[in-house]
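Got a structure for you, questions after.
With one protein chain removed, the remaining protein chains of the complex are shown where they sit.
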Amino acid sequence: MPNYETVPRDVVEALCVPGSYQTAVHFGRHNTPMPSLEALAEIMELLRAIVFPGYFMESDITPDNITYYTGAKLDKVLFLLTEQLKRGYCFFCETSLEQMCPTCASKPQENAYELIRALPDIRRLLALDALAAYEGDPAATRYGETVFCYPSIRVMINHRIAHQLYKTGVPLIPRMISEMAHSATGIDIHPGAQIGEKFFIDHGTGVVIGETCVIGNNVKLYQNVTLGAKSFPLDEHGNPIKGIPRHPILQDNVIVYAGATILGRVTIGAGSTVGGNVWLTKSVPPNSKITRPITEV
Amino acid sequence: MPNYETVPRDVVEALCVPGSYQTAVHFGRHNTPMPSLEALAEIMELLRAIVFPGYFMESDITPDNITYYTGAKLDKVLFLLTEQLKRGYCFFCETSLEQMCPTCASKPQENAYELIRALPDIRRLLALDALAAYEGDPAATRYGETVFCYPSIRVMINHRIAHQLYKTGVPLIPRMISEMAHSATGIDIHPGAQIGEKFFIDHGTGVVIGETCVIGNNVKLYQNVTLGAKSFPLDEHGNPIKGIPRHPILQDNVIVYAGATILGRVTIGAGSTVGGNVWLTKSVPPNSKITRPITEV
Amino acid sequence: MPNYETVPRDVVEALCVPGSYQTAVHFGRHNTPMPSLEALAEIMELLRAIVFPGYFMESDITPDNITYYTGAKLDKVLFLLTEQLKRGYCFFCETSLEQMCPTCASKPQENAYELIRALPDIRRLLALDALAAYEGDPAATRYGETVFCYPSIRVMINHRIAHQLYKTGVPLIPRMISEMAHSATGIDIHPGAQIGEKFFIDHGTGVVIGETCVIGNNVKLYQNVTLGAKSFPLDEHGNPIKGIPRHPILQDNVIVYAGATILGRVTIGAGSTVGGNVWLTKSVPPNSKITRPITEV
Amino acid sequence: MPNYETVPRDVVEALCVPGSYQTAVHFGRHNTPMPSLEALAEIMELLRAIVFPGYFMESDITPDNITYYTGAKLDKVLFLLTEQLKRGYCFFCETSLEQMCPTCASKPQENAYELIRALPDIRRLLALDALAAYEGDPAATRYGETVFCYPSIRVMINHRIAHQLYKTGVPLIPRMISEMAHSATGIDIHPGAQIGEKFFIDHGTGVVIGETCVIGNNVKLYQNVTLGAKSFPLDEHGNPIKGIPRHPILQDNVIVYAGATILGRVTIGAGSTVGGNVWLTKSVPPNSKITRPITEV
Amino acid sequence: MPNYETVPRDVVEALCVPGSYQTAVHFGRHNTPMPSLEALAEIMELLRAIVFPGYFMESDITPDNITYYTGAKLDKVLFLLTEQLKRGYCFFCETSLEQMCPTCASKPQENAYELIRALPDIRRLLALDALAAYEGDPAATRYGETVFCYPSIRVMINHRIAHQLYKTGVPLIPRMISEMAHSATGIDIHPGAQIGEKFFIDHGTGVVIGETCVIGNNVKLYQNVTLGAKSFPLDEHGNPIKGIPRHPILQDNVIVYAGATILGRVTIGAGSTVGGNVWLTKSVPPNSKITRPITEV
Partner (left out) sequence: MPNYETVPRDVVEALCVPGSYQTAVHFGRHNTPMPSLEALAEIMELLRAIVFPGYFMESDITPDNITYYTGAKLDKVLFLLTEQLKRGYCFFCETSLEQMCPTCASKPQENAYELIRALPDIRRLLALDALAAYEGDPAATRYGETVFCYPSIRVMINHRIAHQLYKTGVPLIPRMISEMAHSATGIDIHPGAQIGEKFFIDHGTGVVIGETCVIGNNVKLYQNVTLGAKSFPLDEHGNPIKGIPRHPILQDNVIVYAGATILGRVTIGAGSTVGGNVWLTKSVPPNSKITRPITEV
């Protein structure tokens, strides 16, 4: 009869004999720990408050104190983000364990700095996204309401930050930032996706936007829209070839209604409307109105 | 070469020069800070424990102590909620910055009190919702299991509270309460939606229920059901007119299966069944059975 | 005029008079409190770090210290989980309130111990799931990235633990563990579902996998896939009969694309592909390619 | 050369071989964990708010809600304290490890209940202590200020609770409650000390009041006063005999100034004053004025 | 036999019947809650970091970012402190309950502002205090070590802040700030005490410095020194008259060794030394050397 109060020694061994865990264990590189979700959450909270002062963190923002708060938060982001980017680089590094390699030593600070420099433009885009939410949702009663509590803004703050980091080659961290928003909103935007001005997703749960999507200005999506890949070219080993453009292009002023699925490197021409539950795997010209071809009940 | 350890002063300025942030900054009114998500979470936790004593917060509820716990929690809710409602009103207030206006001064306490008075009826409805979940899900093994861990109950607690606040004209806060449940469950019910007795949503991820929906008794939905608007009448400026009835009416005993979409101010007659993935934009008479008209594979 | 600063005594009474709350109150059994979500979250965090050392909790795992950490964590899991399982059993217990019944006294420790013994095999399966994610997603750049931040791995860690507890008859707790992952990922897998090796769900939001599903090896699902029940046989009282096999069987190497719905105790033969948005309620032979029979636009 | 990144296995062994730790390890009894300082702190916070409502925890106490808050807090104290007392009893229990003995099973709840019943009298005494502080300190500007922030009140709340538990035979826990106050105030009152009405200690750091002290009404002490034992009778093994009266008796209206030391089972007669830095090991009659016999500078 | 699981209703009543609690309950004024120790701790942490940047809170202070951090912290202190001062004023207010009186409405912000304006001088004094600690303690190895971890600096930061608030008439809050430092260090300095430049207390436990003390420059105290009152003039009701000068004056360059007691409105002339355990109740001229007049062993 087993002694239920004692950890079975054979189980500990089965989990720890060297052969047992080779794919399951991560041995750190450069004595650097794994990225921290808590730190990334703090960074994102700071960035949210930098972009939309008065809405997040301190409420009593005035023209007199905004410079102090913004400067202090930027400095803190620079400090915290550099550390997390370093962890991301080291996690992906393939050089020797002990010695810090030149890339892991220099790129994190450089990339963090590039994000800082991009913030004014990111703020401009996010303010327009909030405007798009306000104009596009009849249930929205104030511009500020969309900034403060719409999932579309929440996910776009993360995406526009993550996309900037993705563009400068940061590994892992952009994906983590995207997954944080995915978990909170049900909207899964790959950090690689390029998205124009005044973008709005209503409700949003179940939306998927793939890595190589290109989305123009004034585009609006509803819940459960998929902008995905159709199939993956395989390499000689039968594995999907990574990094090939394989997701849709949506030109300006496109609307895609709930549940629609658009797959592959197709182009939805400017001003087109894709109806709910539509399944679409070909390009369509500008100003198309794609609806379900089946007779409704 | 940039000095990566220093926050660039020009970025701080670009983010803070008055012209740069006009739409992105919120300047508080009446010296009142923004509503607090943490406080609303605490309020909802208290209300959940008032409605379902013994399931949430203190476990050792007895007939002897229930009055003490309920009274203390109600008092705390009254205190905390009044403060948050005040913040919600001030956020939306358009009067001068310094002076507290009469509405912001009096309505919060009045509305919080109205919620308190409505709680016995809200409790009756939620107990019936839990019963509906138990009866409607073959995987449910006990009534109490549905109270304790079903997303349908979690979202309905928030909705029935938010809806009561919505009815008394509270701004912003009802939407925040709904979004808290939306984020946790993937179920997006607008606080304006009117929902009858014994309502159950199975699984629930991706469900959207619009602001002007009217749902009868004994209605059951599955995941990814949309009860949405078809199109919005525009005003003379081309903006959607807000507040017009534009979402479906579901009469008593309607069932809507996964992925179905019902759009516009249509009426689904009592006792009808709407099949999975059905796309429906017209009213149907009572006891209809709407299925996909297409041949299955 | 009501005194808004005072909790109305009649509301307290309306919520507390014995007749008012019979279905809404849970009176504990055996003086045992309700299960704790915080404790279950801590247990899952420990188990995640046992299964994937170096990825979660301590980062500096080496062959020298792995035995210490694994042993200490297993002991802690045994201690904490036994307590939570006891709470789950007592919640469902129908014997007298005061006396601890033999089942509630002995089964929790026994079941916790059985989980511990199953962990090496659970680890093997989860390492294969991570491999499946890496191989199946062209956007995945490293094996370790899938372990660290893919929702598919997050939900499968919870599922494989919950399923083991479900198999040994534990009440309530497996469902709570599943709901924790459901809330975080939008993927709803009932703890009863049987899932083979190398299982991967891409994106995942809106996926539902029912209690009696049986899934083979190398199966891949996309977002919004439903593997559900078609209808429930009713007992003589008109209630659904619980526990009957009613969900699909997916044999090895099946792929189901986004939005597809498979309902009832049907078998999808090995190697089959079910296209996006397909609605399927019949069995199909191995190597079928089921696509939407309708003409695309 | 040692490998500094690896925990030396021989140190682990030196700390864990059975012979090494016999006096340093505590093996729990009855599967009961050690008492929790966090739980005791929570209990003391609840008791402080029961005794002085409106000063601690909820600020908005009114005649209408005080019954709810008091009842709820008392119930919570009963629940939490019973658990901690059980841990205290088990820690001291000398019976077999596995089986819960009758004392450990029944006394905790009984003692917790006795504390609850004693609270009205404890509250009366503490309100008088606060009055004594207000009357006795020229720097005190309001009665409520002494309740809210004087170390004398802080330590007496803990002492009067701990003394009640001590009287009913509770092991360990009273001492822990005393040490919590000792650490916060520098005032070390043994839970056994008997203290009358209107007791006040000004400043207080360094005060020591021994286990068998008996202190009358209207007594006032200053900082660094010691009411200690002179010497301990030894038993046949040369160990101090425990529990013999060995500390001073201070009758009503005694004042002891800073730094005075009174040792042994002596009696300081009513109305006496003991001067600063006085060293006193004999009884003195009522209304004595004991000052330093040395010539001052 | 009592039912130990039930809170006794008669105890609740005994604690809550109106007559029972008149001195023990605080009914708030102006709907304002009690001051918060947590908020004061946060304020003190901010002030500590404003005064000694780089030592507390953010470590990476540079000439480039110091203005941002200082400005943001000052703004936060102004905001938080105004609220706490308001609570202090309301606690002491004797006007009607509901209406906010003019004093409680205007003084808090005014006093907070006065503190802000005094900070440059407070910083100058504290930097000199740290220098005094470094020069005066042979065990101190660096100037920065005294800033970072000496109890003397910890208590003086609180004192110099509390004294400034005391001077502008703030009730309650200065005393709370002093007690926070008293609890942490065992050093009890009344906020009213006037203390010159380069003040140092070595070890410090048990030191008491009374409300009307006046201390010059370059004064050094050791542990257990009392600068107290000798006796209090009583008013016609036999109560001590509050606010009369009754504590010692120490002129420049005085040293007082451990355990010495100086009582009453006496003057210790500049450059004097008071030996350990000395008891002193008369003034002494400059450059006195007061030692114990008794023969040492």
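Going in written order, the chains are labelled A, B, C, D and E, and every chain counts its residues from 1.
Just so we're on the same page, a residue touches a chain if its C-beta (ideal position, glycine included) is under 8 Å from a C-beta of that chain, and two chains touch if they have at least 3 such contacts.
These numbers were taken from a predicted model, which means no experiment stands behind them.
Novice: Which displayed chains make contact with the chain that has been left out?
Specialist: A, C, D, E
Novice: Considering the complete complex, identify which of D:K107, D:R123, D:R175 or D:H203 is in touch with the unshown chain.
Specialist: Only one of D:K107, D:R123, D:R175 or D:H203 touches the chain omitted from view, namely D:R175.
Novice: Could you tell which one of D:Q99, D:S183 or D:N287 touches the chain left off the display?
Specialist: D:S183
Novice: In the full complex, which bits of chain C touch the chain not displayed? Write them out.
Specialist: Residues in contact with the chain left out: 58, 60, 65, 67-76, 79.
Novice: List the chain A residues touching the unshown chain?
Specialist: Counting only chain A, the missing chain is touched by 5-7, 9, 12, 60, 62, 64-65, 68.
Novice: Considering the entire assembly, which residues of chain E contact the chain that has been omitted?
Specialist: Its contact residues with the unshown chain are 50-56, 59-63, 66-67, 70-71, 74-75, 78, 82, 109-110, 112-113, 116-117, 119-120, 123, 126-127, 130-131, 135-145, 147-151, 184-186, 203, 205-206, 222-224, 258-259, 276-277, 292, 294-297.
The rule is short, and it goes like this: only the chains that are shown with their structure count from here on.
Novice: For chain B and chain C, what is the smallest step count along a path of chains that touch one another?
Specialist: Steps on the shortest route: 1.
Novice: Show which chains lie in contact with chain A and also with chain D.
Specialist: A chain counts here if it touches both chain A and chain D, which gives B, C, E.
Novice: Check A-C against B-E and say which one is joined by more contacting C-beta pairs.
Specialist: Result of the comparison of A-C and B-E: A-C.
Novice: Report the inter-chain centroid distance for chain D and chain E in whole angstrom, where each centroid is the mean of the CA atoms.
Specialist: Once rounded, the distance between the two centres reads 26 Å.
Novice: Distance from the CA centroid of chain C to that of chain D, rounded to the nearest Å?
Specialist: 49
Novice: Mark out which residues of chain B touch at least two other chains, giving numbers and ranges.
Specialist: 5, 7, 12, 60, 62, 65, 67-68, 70-71, 74-75, 186, 205-206, 224, 259, 277, 294
Novice: Among line, ring, star, complete and other, which best matches the way these chains touch?
Specialist: other
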